[in-house]
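Report on the following structure.
Not every chain is included here, but those present sit where they belong.
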Amino acid sequence: MTDFDSITDQLAEQAIEVPSWAYGNSGTRFRVFTTPGTPRTVFEKLADAAQVNAYTGLAPKVALHYPWDKVDDWSEVVDFAAEVGVGLGTVNSNTFQDEDYKFGSLAHHDPAVRQKAIDHHLECIEIMDKIGSRDLKIWLADGTNYPGQGDIRRRQDWLADSLAKIYAHIGPEQRLVLEYKFFEPSFYHTDVPDWGTSYTQVAALGERAVVCLDTGHHAPGTNIEFIVAQLLRLGKLGSFDFNSRFYADDDLIVGAADPFQLFRILWEVRRGGGFEKSTGVAFMLDQCHNIEDKIPGQIRSVLNVQEMTARALMVDADALEAAQLAGDVLGANEILMDAFYTDVRPQLAQWRASRGFPADPMNAFADSGYLARIAEERVGGTQAGWGA
Amino acid sequence: MTDFDSITDQLAEQAIEVPSWAYGNSGTRFRVFTTPGTPRTVFEKLADAAQVNAYTGLAPKVALHYPWDKVDDWSEVVDFAAEVGVGLGTVNSNTFQDEDYKFGSLAHHDPAVRQKAIDHHLECIEIMDKIGSRDLKIWLADGTNYPGQGDIRRRQDWLADSLAKIYAHIGPEQRLVLEYKFFEPSFYHTDVPDWGTSYTQVAALGERAVVCLDTGHHAPGTNIEFIVAQLLRLGKLGSFDFNSRFYADDDLIVGAADPFQLFRILWEVRRGGGFEKSTGVAFMLDQCHNIEDKIPGQIRSVLNVQEMTARALMVDADALEAAQLAGDVLGANEILMDAFYTDVRPQLAQWRASRGFPADPMNAFADSGYLARIAEERVGGTQAGWGA
């Protein structure tokens, strides 16, 4: 197995984008439980996100959701972010919370609604220009609930047309990232349900259009690491939305439901060169902390990715290849499992400390009293959530 | 195949309980879309539900959700229901929308929260006594999101204890009906995830405790009609919550996603004697009309159940048994399919008309102008939804 010391350079480069909305409230259709101290503004979200980076060094950038994070003056946001020590990352559009979008947005049957959704994305690009963001991430709630409700075929053409109009405005250093999702909130058909659809749509656009793989957006049993390998091979893996799931799009903490799956995914990232800067793969979280504390939930998440990345980097790739070529099923499997079963936590703790970070970020943050402080300070106003 | 004329007596007895909450707004965690004219009070919900019965004769009773349908004086509700021509049915408890229930209710680790949830159910029983309701339906959101979060084993004991305390107050003519659900809103474990758990819990309580089978609450691929057959055999099928699904608990219109499954379910109901009054099986809808009109959505639903019941009643049971005993796989299957493929709609239309109902209830309701009227009249106030 590869020595821990020889992977620290790669670990030092790891950066995981955190979503501004993870610091606000979220829940299920049954109930959104609240937490004292929940941010009321994008500034408070950034302040919270900055904590994650301060304690781990893993989360230098924050992804925004628009219009959830709408402000009058974006330069204030840029300045504030710099002040608290984080950068601004991906801009996520939102075309699912306006009454006009009841039957879709970029794939809507009404050209006026499609235009409205296109315009929203152009607005997002303007913001990207202002804040220096590279990626426009598009997740669509478009779809139908009942067979016959929509024209599946034509909606795909409308979608292609809408995307082309947005892509025309994507800058030379920017990217359009198209996410796919198996189902929800649509319950019969989804206009971008799988990687194949996202791939064929972005391939039709051009080089700066890529796919976003959300680890919770697949059918039961789907081999996600295969898709990772395939998209890297096709040069179209734009970004990850990390989270975990037992059933549907549960949006639990990444690695919580199936740590071995996360390991296999990160192994295929390594195998396909996805950790190399040149591939441009963005590693992001997209989670809901419905019942657990939000900032610790985020710290736990980036640590999970870090720990599993360490294991993936420690796989003895040469020995693995030799066993694979020898048809040694059990031997090859054991080489992979050896890295997975290795407890990297003590070495990571030491290494973190050596770089000036707390050995145990979870405890260090808990001891900081930050949660109590914001609970006390942030009184009044409206807590941020998915609706605002 | 059995003649349509010989099943009309059974059809005439069919009664499908409709849920008061189906007339209010509902949606997903992403968005609750509204509709003009949505009820603001339980009275307006009852008025809307009465339309379904008026046009179909199929929905004489309305199930209530407490405290969503809370009023000061229940006699007013009873009177109003009688006035608009419907009765009051099952009372559904709600222990998932209070901050105290963040980690559960009847299975919560804190005895104070369990007691609060028990008290809520006793309050429901008091209301049942006032309005003459037979069934207390308990669906629990109890569960956990992360492995280790809760003590699965002990929670089961706590649940048993809480249920026993509630059951002690169930009147001699009343029933406690325990629903099970595979997942959501809990994403790791659910305290009543399957029929086996619901069955063993109610079996421990006594004769007046039975199981509610919600057709959307199973793992992918589950043979639901088998469970129907089994629960009828065990004498514990208390009620149905009808709806349909493609993926998770989509809560679509019953029969919309897989009409053949609905047929097979109703066939096993017939096979197991579940249409006979003596078995006490309650047939209810539990659906969300997120994007379609609510009253027509309910009319469509009860018609779907009626149409499929007609098909199930028309199966030539004697021929089927003969083919089964002869090991004639294709022959037996064809006998069942023959009834399923029979278009019962024209005969049902005629029969409806003969009883003084519109032949085409969907069109008749649309022509009535009711939706436009309530959209105009119900201005101001807060539309009812899952939160109120």
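Letters A and B mark the chains as written, and numbering starts fresh at 1 in each.
Operating definition for what follows: a residue touches a chain if its C-beta (ideal position, glycine included) is under 8 Å from a C-beta of that chain, and two chains touch if they have at least 3 such contacts.
In this text the structure is predicted, and so the values were computed from the model without any measurement.
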Oligomeric state of the whole complex, in copies, if 2 are shown: 4
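Just so it is clear, only the chains that are shown with their structure count from here on.
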Computed distance of Cα centres, chain B from chain A, in Å: 38
Chain A contact footprint on chain B (complex, rising order): 26-31, 33-34, 96-97, 99, 101-103, 141, 145-147, 182-185, 187-188, 220, 245-248, 250, 252-253, 256-257, 290-292, 386
